[in-house]
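All protein chains but one are shown in place.
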């Protein structure tokens, strides 16, 4: 099995000579390889066995998630968010990532994964401070065990590995689920994180949302691999390929990977095939690099529509449930809208807190300088008074 | 084929639902996977077909290479080399890497691969300046198309990719062969280089000398992969596994990979299973992390002995040829010994040359300062006169 | 397609357009110039500086790379070894950090370690600095890292004209240049004779942007407009400030800087980068070493605070502004005449 077509390449290896002494195949690679096709449940016979409660739960979250995405996008147009990297079209990945975890587990999201954080229970306003611009991380990561939204690509992956490893050393049954994009898999940190995880057999699940693009760069310019899931075998962990718009399939695969990790089976790499229906962020112009027709084919594979079809087929989408779902989503949106339309109260003096546990003398004197400037400003120049947030103009994560 | 044992994991994927629109398997992963056993020729029936000329050529180079290694190691004891990372035991990899290349090709060696550079035609004294300590790169890389010996692990790999890519853009049929250790495969630069190479289909051959250790760290703490060659599939390039002590097998696999690259077939990852018989460098204490017994099993799989057996079996190792081989190796050693026992003539003012194409004013004045100091020293303090090299005390690459 | 067309009227252009034009002209003039980076192709870069290049020169000359900065710079090193002249785009300041090892251990040293045999004619374009409301990791001023690395030239334009001229000079240089593009000046406009722009040569010359006699403001990149504004405002206080645009941090133009400071006797260095360990310390120290007898007051610094870059809504408090500059100028010991008669 080699493309080099060496005469005798695998025929003459036994019997005649001893292999190099330290040589032994370490693990059987076969079970590590992903299936040839992305795993799917919706629209297949296997969907029948799915628990109605789960399907309805997923549906509620997807609808809420979509509404969250459209509301956040609207807030950028109203100048209330500096920037928003939408996960419209990727809600099944986001929701499944949150639901696959137990309370003690940790989520490591990227800038695009605020929805996963919200689905895990984080207050949307707190999830959005980074993108509103009032503070980098707007929540206490320990409260919901959600690491800070990470912008430098793939750099959160080793954090997830370290945290999961530390928990395991301590004897805690904690799993970390780390999210990264297709583009992020090209970074060295992706490689190093997966390698550490496999060597340590750390309880981590790596979820790659392959949404086809890294800003404008299509997958074909990102990798020549058969699939991103195939990268798993090079680390000695199983790779799984899933239809990322099939919420129950995503949920099943992630839940299974989380269970395996929790039971000491080590890490898994999951590639979810999905699509970024919106532009990279509101600041991006997607028409420069892809056609409307391509987007349309993916709209036809919408995660909500796919699940709706299953629910309808199985008579699970009654009027009442549908209305309650819609209402819940609208409540989330209304609440978010309202609270985001209030200017956050900021204290510029915060800049000097938390650089270190105790302020250094140097920072104390810089803080005093700013304090004096602010006081002078408050007296002399009302137009630049402190406390009011200058609306952020432009920002791209 | 999945360890997650999802019910229906690969059974329900056809017919019932359409797959995600953009989904198509990009390349067939099967041919990319390495064989289960390292490719070997010596001691197998396939060895019979090997060209006697090639076998004798390889033997000559191996014997020369071993002698080079022992001589360089001896020079460290005589204070003539600051440090030497020996490739004793790995001569088949070193020699095959050099011989697989054509004149216009490029070699990208690491600190351990001075022998490969010498086998490609580089003057051993020039190859050793880095390790003697008189200058970083002791040769003009363009002369033999040998990149500077690289110490920061795996960082030379993207260089090889870029060079090969540039040559291809220019229409030149140049192949780059880049060498890295098992430890180096854990670095982010390894990942990024292989990915770029595969995406660009650059004519590069990556040769991993898996010698079992990264200084003291054994392979099992470095990776959980079935083999390092399995990493290839994650980039979409073929992976090849070879007995790195089997010189004709190494030569065949590398030659084939080079040919494939030259013909536009893209990069290959070759893992050579070998062993570092000496310590990491003369400064290292290998008894701290491995047993003499382990080393002994590998001594029994010595690349020279393996080839010698084949030559003997086929009556190719006549007394005359054996003696000529020995003599050639001794001549190399004697010449090296002699020339390394002369102090290199160094001019400290060289320090300021080549920082930039033209010396900046700042460097000119620093140079003037040193010039004045040296002049004063030459007058007043003969004991610290310039030109004499202070012997380096300790250095570890 | 060369740049020798007859000069015509000056027209307004943004700094981004001037940079774009410089890339285009350099590629047209020299087939070894290759542009590479994330999103530099169809998208034209997130700041549109590479807009149109892929159309004009094809994907081989202007290529979207995989998303891996060490890989981008590392492969560019190899391309340079084979005789190309790569122009690498790092998408944002903080996203150049993954390439740090390649930069410090290879790009900066290749010529030196090979005794001049292997040149590194590489330009590394890095959009830097704040003031654009960027979220975390999008507003770093990372110049201190580069200027502490021997072997790198470090250049940053502050005007539309220099954006063109310095970028052409950087690409033409046989040594590596870290080319820092002030993000918040990308959309700054100036009348500019785009038909016959010229490279700035050699790299390493500061430029006096405003003549003055009371004190010298030394600055570069994003802070130049702020300093010019401060100099205007200072007239009301009776100060006539000279403003020097350093343009090149490495090589450093001691002559122009010291000539100015010797004339005015007072100096303030202004930059966004954090003060501690930032460029201002080096600049102040070397001025003091060279002009001690001429100084009526210590060289002072106005810099970003020594904190991680703030979130967008607070960044205006961090950035050196006109008031902070004037407050600092006021501290240049205008009353103390104890130094009188002290000079050479």
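By letter and in written order, the chains are A, B and C; residue numbering begins at 1 in each of them.
Keep in mind that, in the parts below, a contact is a pair of C-beta atoms (placed from the backbone, for glycine too) under 8 Å apart; a residue touches a chain by one contact, two chains touch by 3 or more.
No experiment lies behind these values; they were computed from the predicted model shown.
The chain not shown here is in contact, across the full complex, with A, B, C.
Which of B:57, B:136 or B:262 touches the hidden chain is settled by the complete complex: it is B:136. When the full complex is taken into account, the listed residue touching the unshown chain is C:298, out of C:116, C:225 or C:298. Contact with the undisplayed chain is limited, among C:38, C:51, C:64 or C:101, to C:101. Note on the undisplayed chain: of the listed residues B:60, B:216, B:255 or B:297, the one touching it is B:216. Among the residues A:109, A:152 or A:348, only A:152 touches the chain that is left out of the figure. Although one chain is not displayed, its contacts with chain C can still be listed: residues 70, 94, 97-98, 100-101, 104-105, 108-109, 112-113, 136-137, 144-145, 147-151, 250, 252, 273-274, 276-286, 288-289, 292, 297-301, 305-308, 338-339, 342.
Mapped onto chain A, the interface with the missing chain covers residues 135-137, 140-142, 147-148, 152, 155, 157-167, 169-170, 176, 188-189, 191-193, 195-196, 199, 350, 353-357, 360-362.
Seen across the whole complex, the unshown chain contacts chain B at 82-83, 111, 129-136, 151-153, 183-184, 186-189, 214-217, 221-223, 285, 288-289, 344, 346, 348, 350-352, 355, 362-363, 366, 370, 373-374, 376-377, 386, 389-397.
Basically, only the chains that are shown with their structure count from here on.
Using the average of C-alpha coordinates as each chain's centre, B ends up farthest from chain A.
Per-chain CA centroids place chain A at a distance of 39 Å from chain B.
Chain A and chain C have Cα centroids separated by 36 Å. Looking at chain B, residues 188-189, 191-192, 195, 199 sit in touch with two or more other chains. Multi-chain contact residues of chain C (touching two or more other chains) are listed as 65-66, 68, 70-71, 98.
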